[in-house]
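The complex is shown incomplete by one protein chain, all other protein chains being positioned as in the whole.
Chain lettering (A and B) follows the sequence in which the chains are written, and residue indices restart at 1 in each chain.
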Amino acid sequence: MTLLSVSGLDVHHGQLRAVSGFDISVEEGQTIGVIGANGAGKSTLLRTIAGILIPSAGTISIDGVDVTRMSAHQRVRHGVGLVPEGRRLFPSLTVEENLLSGAYLRKEGPWSLDAVFDLFPWMPERRAQSSAHLSGGEQQSVAIGRALMTNPRMLLIDELSLGLAPVVVRRMYEALPRIVANGCSILLVEQDVSQALAVADHVHCLLEGRTVLSGRPTDLGRADIETAYFGIDAPAEAG
Amino acid sequence: MDLLNAVLQGLLLGGLYALFATGLSIMFGVMRIVNLAHGDLAVVASFLALALVTNTFLPLWAVVLVAIPIFSVLGYALQRTLIQRSLGAGPLATLLVTFGLSIVLQNVLLESFSADTRTLEAGSFATSAIELNDTISLSYIGLFGLVAAVVTIVAIQLFVSRTRTGRMMRAASDDPETASVVGASPAHIYGIATAIAFATVALAGLIFSMRSSFDPSIGPSRLLFAFEAVVIGGLGSLWGTLLGGLALGLTQSVVSHYDPASAVLAGHLVFLAVLAFRPQGLIPARAV
Partner (left out) sequence: MSGVVVRRSARSSRFGAAGLIAVAAVLALLPFVAYESVTSSLVTLFVLVTIASMWNLLAGFGGLVSIGQQAFIGVGAYTVIYLADHGVSPFVAIPLAALTAAVLAVPTSLLAFRLRGDYFAVGMWVIAEVYRLLLSRVDALGGASGRSLEGMAGMDQTLRAAATYWAALAVTVVAVLGCYWLLRGRVGLALTAVRDDEIAARAAGVDVTRAKRIVFLASAAGCGAAGGVLVIDALSVQPNAIFSVQWSAYMIFIVVIGGIGYLEGPILGAIVFFALQELLSDAGTWYLIVLGLIAMASALFMPRGLWGQVIDRTGMRLFPVGYHLERHVGTGRA
């Protein structure tokens, strides 16, 4: 059953076309990776699906409902959750309050404060701490927890590994299967290609706003990915 | 003894200033805007009370109970229409729009009620006082203002720290876009903040009109008092606003004891002194 379907999506920042003609469909329980270099349009894509940016063309639907004209907060009701680039925790709220902000709509679902604490066991004893004093990995966990508290069916994650040490990145990725197991599909944006290839059922490679390559990680050759990622002829560059 | 009286009266007046400044403080804390029509809205509340008292048989306490919800609804509506739109229309727009509103309100009041000075017949409640001794008497209405300020500020603090909506108010103040991706409409949350601010404006405006006379043009000078209370106390801190209001009331009252003509100027000078020597205010914190 198709959960998210995006077709013919164009998004502009003023004159600049940051995403063009993007299509994707995400089935229930799938993890989809979107990779691409700096400025490829990955964040623009996720922010448009979340409803922060308004596309200039194309449609977005969740579970068969056209949400293209809906604002971000209305899409949360339909099951869209976003872990934004750079975490964007609320600095004047504590860890627990940040998580509870995700429960604003009190939507039914598997995720609650206890379930998030179960996923990230360090959290309970630091729940009262200001979120401004957390390490990068801790902040990322709170941002994920906050998005989960909205009980999303389609979780959008922008740069899970951004600025984190490799060991922390590994721990973050270990959480993903448990999220999927609770009935949630994931659309994961990454610059770290190998991580994305390792967890995704399917990857899209973006270059200057267009999908230049897509397929199952096992079917894609390394050279193809490099070409698509950098937009140059990889062997030529090597030589 | 007279000086002690001046101090006590100053605290009562300061309490009212703090109550009145609370709305300004909230709107700045949540939306980062200064509502320049703040003072005129309080005057509108005074005229509304005047119209209700003279044209209906409602007793004064009922007028208060009617005016506060009317103002809350007005605040919510104003936010969702004018203010929300101005938040998206560039950095100057909120100032220009609220300033325009201020001038429009003043002149509409002037055209409909004339420039005459008015008083609200508030009955025995407004004239009764607790006589402590020969020189010191604390009016009920003055005490009511101070108590209302403290109760209001405590209630708002509890609301923003304990409730779902209050928490989201702080979140939306930090980052409205991220608040929207966890399911809150920033415009709605801002609307609630404005509704609360307007309720306090109505209450303060009514108490002002029970204490002293008013006319359509006094809104701006009241706005300045509220503004000074907020800055003296420290931006974004409601406890600071309470302290700032008390400091301002105290200054005005004590100076007035020696030279009534200098009271307002003295308040302004305290404000400038705070700017010069302690620009972060007395309690620099973020309350809302």
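Convention: a residue touches a chain if its C-beta (ideal position, glycine included) is under 8 Å from a C-beta of that chain, and two chains touch if they have at least 3 such contacts.
The model shown is predicted, which means the values in this text are computed figures rather than measured ones.
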### Message
With the missing chain put back, one of B:L8, B:L58 or B:L82 would touch it. Which one?
### Response
B:L82
### For chain B, the residues touching the chain missing from this view
28, 32-34, 36, 82, 85-86, 89-97, 99-101, 103-104, 107-108, 110-111, 220-221, 223-224, 227-228, 231, 235, 261, 264-265, 268-269, 271-272, 275-276, 279
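Here is the rule we use: only the chains that are shown with their structure count from here on.
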### Between chain A and chain B, centroid-to-centroid distance (C-alpha), Å
44
### Message
Which residues of chain B touch chain A once you look at their complex with the stated criterion?
### Response
164, 167-168, 170-171, 173-175, 177-186, 286
## Note on the structure
The chain A residues in contact with chain B across the complex are 50-52, 71-73, 76-77, 81-82, 84, 88, 90-93, 97-98, 100-107, 146-147, 149-150
